[in-house]
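So the structure is just underneath, and the comments pick up after that.
A protein chain is absent from this complex, but the other protein chains hold their places.
A, B, C and D are the chain letters, set down in written order, and residue numbers restart from 1 in every chain.
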């Protein structure tokens, strides 16, 4: 019973938000954004309890925030694929890896690719592709990969696509590991470039110590991506995705070019994933194939689903919780994976519509649940 | 870049001697068993430390061996002035990802087990030191053992395609030269090695080297023996640990594990103390962990009270450790002549020291 | 690239591949059955297999079985281990269904949610052996590789004449075991009344219930059968490889799922074909290159197959109506 | 009385489809249920067959309270629904579909007899024995669905719009078959839009409007009822 109440409460909150006057929504949104920017310095009790460095063995709060935002970006991108277009992508980590590897391969002076370019064109040993140029390269590489993967496989239905994408993710990782003389092999690539910026106190602006600057950078990108993604959702594109998800054949007969829209979803998801990977690789200044294991793909999917697939706010919440909680509760130590698994099961069983579901999904599930309840005549 | 919220200590300058030392590595997850004993060893060194003036605590930071989890930890440690040193990283990947952070923060590191060559040879940083010899040396020692002790002239070299096994096997291959007949690769998580076995059957080696971890070595060795290939089997320090004998069972009888770790006498005080504190024989790199901590503690004994002091002290340190005589060269490595390699033979499920090997330097 | 090595020992590599693939096939059955009926990838199935391997270890330990026992003892221990593994795996599968899937079904949740609870369950089971049981009972539980006594000693039983290919008893057992189980299951589903019920629920649960099929029973049956097959796979696996580990299921699970898709998920015979093919492709690939490229090759073969046969080699057993 | 549904309430989420209706069917009768789109006819059938549970009310069949029984349990008691939209198994062949109809039956010989009976009624099905049912035309699927329902030898056969999508000739045929089955001793409850046909062949009928029974009487009575004529027979 309490569950029903809960989900209604969730709904009502959304409704109230919709009904609130426009100025109120704008101001509230601005406040939230401002608070997000202030977060790394949050030091007022009791709010400061959310920090991850309270525990003596906790990790740096701003760095964790950065990682959270990077995963949020990835999750928002994956949500376009899973939540909007309804394509199950279990290899999203592949695009994330491509983004990270692009900036490393082209931007790091110690990458075999850059070294080959140096000797080919007689460049100095410090030369590498500047960071700013690496951004379009990363996006282009992951986007191309998305299209190359999508074009032959998007005709496949549902779960066939899942296994093919899963394979793709593995192919990327294994290839990166095996091609020693291109990617640095299992040892990876160091000296990945950072974004340019003024020097402060003899350190570059984006350095390893002042993680909050990285966080702010990622946050700006996240806001941009969220803004663009929500534009897609409430447009003919979002509608087309929804229609394809519900009945692809009928949609085709109604003039929806199913393949084209699915490919777009894939391409958009891929480039956002690549962007997230780029941020990650650059901050870390080091990429290695083991950072892109299959588990990360599952984690991304879990972020999208647990928060409420299809709803951007839900996905943000999902990404936040799944990244934040294990960091916050470090004292559980080696019990963390167990607790994590248990939490996944419990949360989903208790709230199958996700923590912050899209209203459409919530209503759908609510209805179905009533039906199912009544159908279960044998209580 | 962090505001000091919770950490009660106002560490840093003055004569006040309240400090923390971080230990960073995979304390949970699949690889934890390789790391935890070394941190326990460090803890033991701290417990046994006799100093009234200073109050030092060891903080264990779990990275799951994942560089992405290690960087926030490193930033945290670097940003908290009360940390005057770090033991770790335990693995090479996380060390690569974090050493520039520690360098920026000026935090001295002593790694108990990161062996990748490039860490000190390609882009060394001042703060990084390690107590284990790097892969090149290890590979050379293994190759020497194979040719000199085993007397092999046709070695079959296998690695696990990972950052640990691959460079090690590369180095073994390089040193062996013509004495290697064939090279093959396996994957982490693989259980069926039929393709490798069939390659071995046609190559007819007189010894086999495997650069990888126990999980794959156990079924591999079992399948080698099942196929009737009865030549000596040698592994790197990835197989060093009490688990090896248990995992491989009867098939592992006589297999050799090479480790840059001197045998700890079962009746030594360290072994006994460790047993008492942690309820088991000292595991992988326990002695190295102990030594790393001892170096830091010696710095405090010496009056070092800041990171710079400690770093300077570590750089110049010379002394006798549990695992070896300790001194660091300019790159942060222990000079080759101080390192000893030991071949341990698996006898009835336990690794017993067989012979010491010195690679030519 | 070394095609010579492949061609020279083609017979032998094929046998190796079939052995490897037999186990994939048995595990793939669990994926395929659950998928066929519930349109759901049971992510926890890999752990159903893992529990089976531990059960074999447990049974041997309890019986005190070791290498080199008499023939009678060996047969008895193996059969007992088989029974125990089948029961334990089936029980685990059923438990997963009860805890993670049934409540969702009652609430009419979309398929993605099942995926996540499946992943969650998988993690819980893995950690149960890697952490929880270790905390309470210590070794052999934990994150280390554990040896399982080779109760059946590997021996060459005969040599295939003409090509001079030795076949060992364990291999023979694995291949024959897998094929026999497949045929039995296939016959059951296609010929028996209950099997027809399974297929009916797969196609239209509501109408199936109008025909007198008890949907819940069918779903339970599917999990039990899939679980039992994973138990068989677990025994055969331990006979051949002699080890287990808390996360032993992960890779085999992914391979088996790939095999199921390759053969046409939802199709029992497809699981066999897909499993064997995958095994053979992998072994061939490790001959041509080395094992570090097997997964890449296998996935590329999968994509190629799906491009020409979008529903796998044998297609889905469930026809699709249009317009 | 063979079947009695009392004060049945059925909800779909927030939508209430049945507002407490009472329906009775006596042994041997043909009873029809007519009403506009969305009146709740299908919902009534679902509730009777057990595909959907009731929020309130009860169903008694053959003297036994079946309110809490699942659909498959009710089927075993002889309460069989041939659902709206046919609900055939698209991936099974025609024969296998018919087989499913006999899922709960053990009397092999009688089952074989029933095959012949069904093929006698629908020769088209015999021609298409091996065809996958999903590719049958709309009307063919309807025949299959009715045939399959007959295979379970129902005590009470419930048909939801059996004539939907059928060619005129076939509609005649279907109604003839319904009469025939009824004469062979099966009680029938039928939902129909083709009210004229249905009423003229029924012993009794109910008129459903937005989830309520608004009229009931013998078929002939309702055929003559002016409001029924206007609303459901298209005759002013």
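As a working rule, a residue touches a chain if its C-beta (ideal position, glycine included) is under 8 Å from a C-beta of that chain, and two chains touch if they have at least 3 such contacts.
One rule holds for everything that comes next: contacts and distances are computed from a predicted model.
Chemist: Assign the chain not included in the display its UniProt protein name, restricting the answer to "3-oxoadipate CoA-transferase, beta subunit", "Acyl-CoA dehydrogenase", "ABC transporter ATP-binding protein" or "Molybdopterin synthase catalytic subunit".
Modeler: Missing chain, UniProt protein name: "ABC transporter ATP-binding protein".
Chemist: Based on the whole complex, identify which of D:10, D:195 or D:222 touches the chain you can't see.
Modeler: Candidates D:10, D:195 or D:222; residue touching the omitted chain: D:195.
Chemist: Using the touch definition up top, pick the residue from A:36, A:223 or A:242 that touches the left-out chain.
Modeler: A:242
Chemist: Taking the full complex into account, what residues of chain A touch the chain not shown?
Modeler: So the residues of chain A touching the missing chain come out as 18, 228, 230-232, 234-237, 239-240, 242-243, 246-247, 249-258, 261, 264, 268, 359-360, 363-364, 367.
Chemist: Identify the residues of chain D touching the omitted chain, counting contacts across the whole complex.
Modeler: Residues 12-13, 15, 34, 36-38, 85, 124, 131, 135-140, 142-143, 161, 164-172, 193-197, 230-235 of chain D touch the chain that is not shown.
As a convention for this text, only the chains that are shown with their structure count from here on.
Chemist: Would you identify the chain whose Cα-based centre sits farthest away from the centre of chain C?
Modeler: D
Chemist: At what distance in angstrom does the C-alpha mean of chain B lie from that of chain A?
Modeler: Here the centre of chain B sits 35 Å away from the centre of chain A.
Chemist: Express in whole angstrom the distance between the two chain centres, defined as the mean CA positions of chain B and chain D.
Modeler: Once rounded, the distance between the two centres reads 76 Å.
Chemist: Rounded to a whole Å, what is the gap between the Cα centroids of chain A and chain D?
Modeler: 51
Chemist: Can you tell me which residues of chain D touch two or more of the remaining chains?
Modeler: In chain D, the residues touching two or more other chains are 50-51, 70.
Chemist: Which chain C residues reach two or more other chains?
Modeler: Chain C, residues with two or more chain partners: 130, 292, 295, 322.
Chemist: What residues on chain B touch chain A, complex-wise?
Modeler: Residue list for chain B touching chain A: 1-3, 5-7, 20, 27-29, 32, 57, 59-62, 66-69, 71-76, 78-79, 92-93, 96-97, 100-101, 104-105, 116, 118, 122-123, 161-163, 166-167.
Chemist: Can you name the residues of chain A that touch chain B in the complex?
Modeler: 40-41, 43, 48, 51-64, 67, 110, 177-178, 180, 185-188, 190-191, 203, 207-213, 280, 283-286, 288, 290-291, 327, 330, 333-334, 336-337
Chemist: Which chain C residues qualify as touching chain D in the complex?
Modeler: Chain C reaches chain D through residues 193, 196-197, 199-200, 202-204, 206-215, 317-322.
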